[in-house]
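All protein chains but one are shown at their positions in the complex.
Letters A and B mark the chains in the order given here, with residues in each chain numbered from 1 onward.
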Amino acid sequence: MLSNSRFFIRTLLVILVSTATWIALTASAAIEVREYKKSDADANRGDGLAAWQKVYSVLISPRCINCHTATNYPQQGDDRHRHFANVIRGPGGKGVPGLNCISCHQSANADSTGVPGGRNWHLAPLSMRWQDANDRPLSSAAVCRAVTDVSKNGGLNGTALIKHHEEEPLVLWAWNPGLRPDGSMRTLPPLSHAEFVAATRTWVEAGTPCPPPNRTAR
Amino acid sequence: MATYQLNVNGQRKQVNVDPSTPLLWVLREELKMTGTKYGCGISACGACTVHLDGVATRSCVVPVSLVSDRSIVTIEGIGADPVGRAVQDAWVDKDVVQCGYCQSGQIMSAVALLQATPRPSDTNIEESMGGNLCRCATYVRIREAIKSASQQLK
Partner (left out) sequence: MRAATRLEKRSQIDRRGFLRVSAGAAGGLLVSLYLDVPAFGPEGNQAQPPKVYPPDAFVHLRPDGKILITVNRLEFGQGVQTSLPMILADEMDADWSHVIAELAPAADVYKDPVFGIQMVGGSGSIAHSFQQYRELGAKTRAMLIAAAADRWHLSPDQCRSENSVVYGPGNRSARYAELANDAARQPVPEKARLKNPSEFRIIGKKIRRLDSRPKCDGSQKFGLDLDLPGMKTAVVARPPVFGGRVRKFDDKDARAIDGVREVFEIPLTKGSGVAVVADRFWTAKQARDRLKIDWDLSGIEHPDSSQLWLKYQELVRTTGNVAVTRGDESALERIPRTNRIVAEYEFPYLAHTPMEPLNASVRFNGDRAEAWVPSQFQTMDQMAIAEVLGLKPEQVTFHTEFAGGGFGRRAVIDAHVPREAALIARRFRGTPIKLFWTREDDVRGGYYRPMHAHRVEIGIGRDGMPAAWRHVIVGQSLVAGTPFESFLIKNGVDETAVEGTADTSYNIPNFHVSAHHPKVNVPVLWWRSVGHTHNAFVMETLIDELATRAKMDPIVYRRRLLKSEAKKLRAALDLMDEKSARWRSSLPGGHAVGISCHESFDTAVACAVDVSIENKRPRIHRATVAVNCGLAVNPLTVESQFQAGLGFGVTQLMARGAITFKDGRVEQRNFDSYTPPYIVDAPVSVEVHIVPSTDAPTGCGEPPVPVISPAVVNALAKLTGKRYRSLPLASL
């Protein structure tokens, strides 16, 4: 027993020491890596965060955020009110039988009747919600986390994100949103599409940095 | 003006209209098929509902230029479908209609629901019929008729 406990204590000490060493080594390595990044790409990260803010400003503009809801309904209009006629998300974000998104939204804008359209019109999944349950846009940090979480964003890595912003028809629609029923054109996002794609690229090349949470920076 | 070939209730129809003309008006005025109704023109009421390739669609907002060769089924043709016939029969059996103006659209939406969900729950019914307006508010009997049609189709 005494001999067992001695053996036990010795083993424990070895484990503890090796763990501590491992921690020290990896910590210094991490610190080293961070310090490396800090020095060389501090400006890069700064640029990346600034670029993200630009991207964020587009994502939370009505043409985009109206379909990235946290609720079971889309929004419409610049004031982002709940979509009329009780249209709802449905199991796949495509509405329900009898009242699908494509019951009204066709593959192109219908300017003569004021209904916007684009290929495969549907709601972004709840994992891609950029609002809270009270229809308030999430913070820059929260949206950044959502957009960079590959388990939630449809498996898009940085390169794929650029491509998504550049080519996805429903994204492109935001810059060709068509006429309202009263004949006026829908408001465009705050940046041009080219600026949006460029900002996305800058942000991705900086490693898709996200602002820290709980700082306002909206 | 442009010429379009349309597939309506299984028949080929040719029309010559302004491309921006909503399908609703092509049906009503070119083809004289007035069963599909105008209630609002902004897809808020559902009175104009037809099926395009089996999908319930609000024809008042779909310009004819976007229809292409999709098959169009209207209230005049839905009775040829067993679900359509069951729904119409249930509507008559349950004495659903009052003024009746919205009912073409209600029936087309209900058929779409039952085609996808043969045994709809109360929630299914409310969600799928949620965008069809009835100013007479015959909703209580619409619910009953959908359940009845579902039973008949078992």
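Of note:
Keep this in mind: a residue touches a chain if its C-beta (ideal position, glycine included) is under 8 Å from a C-beta of that chain, and two chains touch if they have at least 3 such contacts.
What you see is a predicted model, and the numbers here were worked out from it, not measured in a lab.
When the missing chain is restored to the complex, the residue among B:6, B:33 or B:83 that touches it is B:33. Panel shows chain B; residues 1, 17-18, 20-22, 25, 28-29, 32-42, 44-45, 47, 74-76, 79, 88, 91-93, 95-104, 107, 122, 125-126, 129-143 of it touch the chain omitted from the view.
Annotation for chain A: contacts to the undisplayed chain at residues 84-86, 112, 181-183.
We take it that only the chains that are shown with their structure count from here on.
Between the CA-based centres of chain A and chain B the separation comes to 38 Å, rounded to the whole angstrom. Across the complex, chain A is touched by residues 20-22, 41-46, 49, 55-58, 60-63, 66, 109-110, 112-113, 115-117, 124, 127-133 of chain B.
Residues of chain A touching chain B in their complex: 84-88, 90, 96-100, 102-104, 106-108, 110-115, 117, 181.
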